[in-house]
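First, the structure itself, so that you have it in front of you.
Every protein chain but one is kept in place in this view of the complex.
We call the chains A, B and C, going by the order they appear; numbering starts again at 1 in every chain.
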């Protein structure tokens, strides 16, 4: 009897953080993969992740549209509530033996709550990290609802245990997103034309002599400032005059603040050196990332994948505060001058050495192996 | 400007665990109480709590019907999801400065998630305890979403801190339910006829020479066994032939298993010494409790209120495993002989001395005071 | 390419009204049946319909728990809203070519709305009838959302056309519930012991010398009176002292009013001649019905199936006002004397001749045939 492993993917970044585990689960004759695609992962305007998943050859067991629109914060609990209602039906129909939830986006709590309330063991990828903001609350709440913990780093595993989880349920697997980076490193050349394949908006740039990448997400607890913050980054990048590939933020309560900032800047300033993209297939993105001189913004990619790839990172603001980091990161405030100077320092420095804090490239198969061999149970208690 | 304190009451037992805090908040000129009544607290068949709340003179800011029916486990996440959706609207309309969530029933997570996602500080009453079952997961997940912690015991407070919460946000207030018990102790005489006031089903019993109380809730992760378990207790109580006041279980996935067990037993065995009640006004219940010779079952009342009141408790099964207890508790398995013998031992022992592990009777005013003076914020990080 | 026909069954009576159509669809090589079971059809306490459906050999494509509990009227729109949300996901995953919705229960509107909003053609069984109460509004609203109309009677079909529907989309198929009755007439003998097979509560009755059946549903727009009304019927049936098989009402806002009335009457009056059942397998029920001397209450069964079976009916109150009826029906008010006298008159009269107003026994295959051959489209306009 195969174990049925249900994985709920709710967003573009989550897919990257589970893809190699999905592949390993699918290939294992003792496991049956039930892939549920939900929330912004289904929506074209957040990156058309659905197409990528289908192109990667995964069968989709259920699709759950659940994003409630709103520029105010009520949209987040409503989205989560809708997900909770529908995932209960999905789990009731699929009857999985274990459910996997990924990281710390607000809507992932729906997966953990639905499964745990239905007495289905929950495995959590990427618990135990520290970042601040609402993600912090979500991540640790998910830990408390989970029965198996697949931590990315030693320190994260230690924190999970200190929170009172049974050490026998906590494993340092590394992060599956690093597996993708490791895979890309086997053939890292940028073998396609970025603009041809991905379009985007803004002028076509000559990136043959180097370029930077920008990814800046709104910080939900600082909703009002989102527009100001992105404008600082826009100015610093524009002023540097180096080709910049800018990726739109994913969905969050402040999303429209950030988007608005970008739209207004484009309209008024018509920056010649910035080209905007919605998203890329993960492998393409990693090649583009590896080929870049620096990544700027507040994405965790700069901390995680880039430490492994050795790509210099300028990390802005407090979104990533508390996350372990390799030597490749310079932290700065939301200040256009500070940002510009930090980018310049990184351009001068060049590539860093590989750092394996977040994984060695084998996380996916390690996770599949644990899902196959670990005893599954749903009863737990604080260890103290 | 008054601080607006929104309290969401979702069930009969939760009301007892917050009532004196509600009174203290209402009386405080610097605080404005926004009372939301939701879930089974609104439903007649779970005890007509709404009437009690109105009789206690509280204004109700919003009523939220959210209980999804179902004999299977999908009903719990759906109920929670529905609550999440609606509480988001309620909070958006009431705009509270702080939201209070109580204890560890599954649907209380909706309160904590909705408020925390909307950047409203969350205060949690009764975190840090250890019980097992789904309550365990819910309770600690709520802790991780909360910004202020009002623990009932020293040990609970220590556990919250060990889970990584800022010690400055953790307070030992005692449990407000003990306040009610302390109040009742001032005039503990049973000054009404139980059957006249509460009806119930079964024969009228002569309880003037002593009686016991039974409260046995289904254990959600052992759904199938609920009926068997309640039947063991029914046999032991019937065999003892002492007058027994039996309280119906509150809503849970296994509710119908337990209810069915009771109904079948009544139909087949027609027990003469057992009378069944739906519920009572908390103060009446505490008087009935104080006047009893023993409480039997798996309700936390036997552990908490009874340690303060000195009422002997026979605690059955593992629902209360891990909870601190006073000297008044004997633990037994779901075995009719063991239960009967334990009850007999408690009848022989009689009253115990007062124990203040769960509170000294001033929790409500302590909580109101903290809500008034504590700085409210929503940013937090693991302390390690 | 088979046409995918999705049928949503939400309650016990709906299943009887579609079962032979389900069989005909399943048997047709050009049609693929997608059966969705939802709402009270999934709940044991409304009759364990799920088991019956599985015993009948149907595969279930999705199960949707959606009944929101509540003794007040808010439960109905909430149940419908929940169904709407979840059926959207179900239809998005199943991608049916046509969706069938049945009759006029409040939650069936969820099926019609979800399908029509998703541009899926809707076929409605049992439109065009007139009854009053909320069912009346629901039924005609469903007609306005539907693209194909399978009416039970000529008069119903005429009404649908008068409401502005294209005559080419309206068909008199008869009601599939009559097919079941026709089937049962081929071997109508009651070949099982009712009490052995169905248990129920109350004393075992000797029904060999005749018996009556009672089915009384609460009328939602007269919520407060539900208890009074059922008590009148209870008195009249008790006073007659003839064996009575009484079926519990299905879910509705007033359900607990009616249930309460029955429970209190049983407790106080201990009627010796009434036995209470939750429900029966439809074929068994039809045999029990055919073998009875009279049916009493306000169920449409008395009007529809009984006109075909020739069983005398005492129809109480205004729940069935406006429905076409055969000669077998006597209408009375909610008055114990009037009810008793009408039952007596029917007992004196005995069986009536068969009447085919509601169908000739071939509705199911007629419906499957139309679903196979009719052009499906979603555009329509009032014909005037």
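As a convention for this text, contacts are C-beta pairs under 8 Å (C-beta built on N, C-alpha and C of every residue); 3 or more make two chains touch, one makes a residue touch a chain.
Just so it is clear, the structure is predicted and the values come from calculations on it, not from any experiment.
Q: In the full complex, which of A:72, A:154, A:337 or A:383 touches the chain missing from this view?
A: Result: among the candidates, A:72 touches the missing chain.
Q: Per the definition of touch given earlier, which of B:9, B:49 or B:82 contacts the omitted chain?
A: Per the contact definition at the top, the residue touching the missing chain is B:82.
Q: Touching the hidden chain in the complete assembly: which of C:53, C:110 or C:215 does that?
A: C:110
Q: State which residues belonging to chain A touch the missing partner chain.
A: Looking at chain A, the ones touching the missing chain are residues 42-45, 65-72, 74-75, 78, 82, 201, 256, 267.
Q: Under the stated touch rule, tell me which residues of chain C contact the chain that is not displayed.
A: Counting over the whole complex, chain C touches the hidden chain at residues 72-74, 76-78, 80-89, 91-92, 106, 109-110, 113-114, 116-119, 130-134, 136-137, 140-145, 159, 162-164, 220-221, 223, 321-322, 378-382, 384.
Q: For chain B, which residues lie in contact with the unshown chain of the complex?
A: 62-65, 82, 85-86, 88-90, 92-93
Keep this in mind: only the chains that are shown with their structure count from here on.
Q: How big is the gap, in whole Å, between where the Cα atoms of chain A centre and where those of chain C centre?
A: 51
Q: If I count partner chains per residue in chain C, which residues reach a count of at least 2?
A: Chain C, residues with two or more chain partners: 65, 82.
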